[in-house]
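Then we have subunit A:
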Amino acid sequence: MSTKTFPHGIHPPEFKDLTADKGIESLSPPEKVMIPLLQHFGKPAKPLVQKGDEVLLGQKIGEGQTLFSASVHSSVSGKVISVDNYDHPGGTPVPTVSITNDGQDNPFSEKKETKDPFSFSPEEIRQKVREAGVVGMGGAAFPTAVKLSPPKDKPIEILIINGCECEPLLTSDYRLMLEAPEDILKGAELARIATGAKRIIVGIEDNKKKAHEIFREKIQSFDFDGEVALLKTKYPQGAEKNLIYALLRRQVPTGGLPFDVGVVVQNVGTAKAIWEAVSEGKPLYERVISVSGQGINEPKNILVRIGTPFKNAVEFCGGLKEDVDILVMGGPMMGIVQWSLDVPVVKGTSGILAWAAPRPGLEYPCIRCGRCVDNCPMTLVPTQLARYVKFDDMSAAEKWGVQDCVECGCCQYVCPSKIPLVHWMRVGKNRIIALKQKKSA
Partner candidate 1 sequence: MKLSVRMVVVLTSIGLLSGSFLATVGHLTKERIALNKQREIEEAIIQVIPGTVSTQKLYEERDLSVYGGKDEQGTVIGFAIHASGIGFQDRITLMLGTNTSLERTNRLAILDQKETPGLGAKITDAESFLQYWENRDCSGAISLRKPAARSAEELLPSEINTITGATISSEAVLGIVNSSLEHTRRLLKEGKLSSEAQDVN
Partner candidate 2 sequence: MSTKTIGQEFIKGLWDENPVFRQLLGLCPTLAVTGAVINGLAMGLATTFVLIFSSLVVSSIKKLIPSQVRIASYIIIIATFVTVADRFLAAFFPPISKNLGPYVPLIVVNCIILGRQEAFSSKNTVWRSLIDALGMSAGFVLAMLVLSAIREILGAGTFLGYQVMGAWFEPWIIMILPPGAFITLGILLALALHIEHRTKSRK
Partner candidate 3 sequence: MTNNAFILQSSPHFKDKDSVPKIMYAVIASLVPAVAASLYFFRFRALVLLVSCVATCLVTEALFLWLRRKPLHSLFDGSAVITGLLLAMTLPPSLSVELAIIGAVMAIAIGKQVFGGLGYNIFNPALVGRAFLQTAFPVAMTTWIPPATLKIQTATFATPLGNLRFEDAIARGTLTPLKDLFTGNVGGCLGETSSFALILGGLYLLSRRVIDWRIPLGILLSLTAFTGAFWLANPEKYASPLFHILAGGLLIGAFFMATDMVTSPITPLGTWIYALGIGIVIGLIRLFGGFAEGVMYSILFMNAFVPLLNRYTRPRILGEGRKA
């Protein structure tokens, strides 16, 4: 069987064996959850509760303000103790609802959906997904309802289910694929209906052969036009644009969306969440994460409630080792460093990783070896971009496509000079946005 892939990219050490064979365990809800009202990109949700209110499990506590923001639900039943700024794994404090858990898990809604989920209209599916506050579970946390609403003039042909999980260390998606393949495929079918796509392609990297086999088998029982494709194990295979190129040889236009080439991509975790939202009306208040890395005593895949402090998750996995000096939310290539274990798990948390980082090498000036160019999956010229940003030539940086950078980190991974290329890109994007705001103001 031939494996599909895209040009460039890298192959960092995987370390997936730490958790790949560990089944998903449930972490019992903590005594107190902190649920940030901003768990997607965009504006924070409007709080619907205030200090002292009693809330139930799955009750909506934050209403998405705009189309691009998602609603937030309580992950426990109990009492609101504050609505205030609180540290967020994204780095800066955001408005957060803190709730003490009464341990009852009294569900908010009793009424079960009786109708066959597959008979819903696209609009009904989108409505239920929006109501449940489902966002992309791969890390970017883009509201799923928006992704399920392609513009009228852009007909969708293909729905891609992203089972690549190309980041090293993470295995939560892999475990989901092994343990709940049917839910994923059902969710995929719902997403297909909602987007009007004709085909479903499930893309799985060839280091997850077992998942691939299961899906090939299970997909037979569905009557949609589906295919399970095997992809070469390479980073960033799971990046939307690269995945589309690898599977379909279609290029998403710069500044465009997969809609533009008739494609919608959904992560496996998201597919499962869609299924649960539509079939049971279950809001997104828990998710599977990998707690892994050489710095974790007992690496595991666990199902946790949104708002659980990292500390609880880490302690459930045996706690941190002595020599740990880096703590990351997400994968090691694109994840965000954390400075404290007090931050809560959010919808976009795919993993909590910790390890002892090797002493950072000295930073040298760029010797123009061109490795970043040879490995950039977006075919950018990272070193030149970084120089433009460093010397504050933002118009040149823009011309050379700094905004097309997906921050996958391949360039910085291979850089022998240890230049923080991705950091420069992010600074560059940030400065361009600031300049644009200043201009329009």
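On the choice of candidates, all candidates are chains of the complex that A comes from, given by their letters.
Here, contacts are C-beta pairs under 8 Å (C-beta built on N, C-alpha and C of every residue); 3 or more make two chains touch, one makes a residue touch a chain; residues count from 1.
Nothing here was measured: the structure is a model prediction, and the numbers come from that model.
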{"item": "Pick from 1, 2 or 3, the complex member that touches subunit A", "value": "3"}
{"item": "Subunit A residues within the candidate 3 interface of the complex", "value": "10, 12-13, 168, 241-242, 245, 251-256, 260, 320, 324-328, 330, 332-341, 357, 361-362, 364-370, 373-374, 377-381, 383-384, 400-401, 404, 407-409, 412-418, 420, 422-423, 426"}
